[in-house]
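And now, chain A:
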Amino acid sequence: MSPQIIDFLNIIFLGFLVVIAIAVSYVRDLLYAAILLGAYSVTMALIWLLMSAPDLAITEAAAGIGMTTLMIAVISKTGREEE
Partner candidate 1 sequence: MSRNIAAFLLVCIGVVMFLAIAELPLYGSPDTPVQNYVAERYIDGALSDTGALNMVASIVIDYRAYDTLIETTVLFTSIIAVFLVLKKGIN
Partner candidate 2 sequence: MATAISENLPVLLVVMLLSTAYILPVLTRVRRFRLVEIFSILALCLTLVGGAYLAKEVLHNGSFHYQVGGWPAPWGIELVINSLTGLFLITIGFVTIPIMLYASADLVEEVGSRQRAIWFMTLFLLLTAALTGLAVTGDMFNVFVMVEVASIASVAIVSARNDAASVEATFKYLMLATIGSGFVMLGIGFLYILTGNLNMGFIQHELSTTWQNYPTALWMGMSFFMVGFGVKSALFPLHVWLPDAHSTAITPASAMLSSLAIKGYIIALLKVFYMAVGAQIILALPITNILLVLGMVAIIAGALFALAQDELKRRLAFSTVSQVGYIFLGIGLGTVQGLGGSLMHILSHAITKALLFLAAGSIVKYTGESKISEMAGVGYQMPVTVGVFTVGALSMVGIPLFSGFVSKWQLLLGSLQAGNYLAVLVLVLGSLLAAAYLLPVVKVAFFQKPEEKPLYGEAAYVQLVAMLFLAVLIILVGTFPGALLELAQQAARTLLGLEVLL
């Protein structure tokens, strides 16, 4: 891929990250927020791949999914709704 295409994809994914980050504030359902966090990690892993950091990509994806799992485990106990 040429650097221009990579830059373009980077900007799209980075914009997506910002959208996810803002969406977290507006989502009332905590389960959705946790899933958005997972999406955040995976998008970030894609960006790492574009920035030629595969090590970080695999770790970020694994860690993000692991954290989302633990978070969903907590949400299953404390309830989904945010007052």
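Just so it is clear, a contact is a pair of C-beta atoms (placed from the backbone, for glycine too) under 8 Å apart; a residue touches a chain by one contact, two chains touch by 3 or more; residues count from 1.
The candidate set was assembled so that all candidates are chains of the complex that A comes from, given by their letters.
The shown structure was predicted, so the numbers you read here are calculated from the model rather than taken from an experiment.
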Interface partner of chain A in the complex, by touch - 1 or 2: 1
Parts of chain A lying in touch with candidate 1, wherever the complex brings them together: 3, 7, 55-56
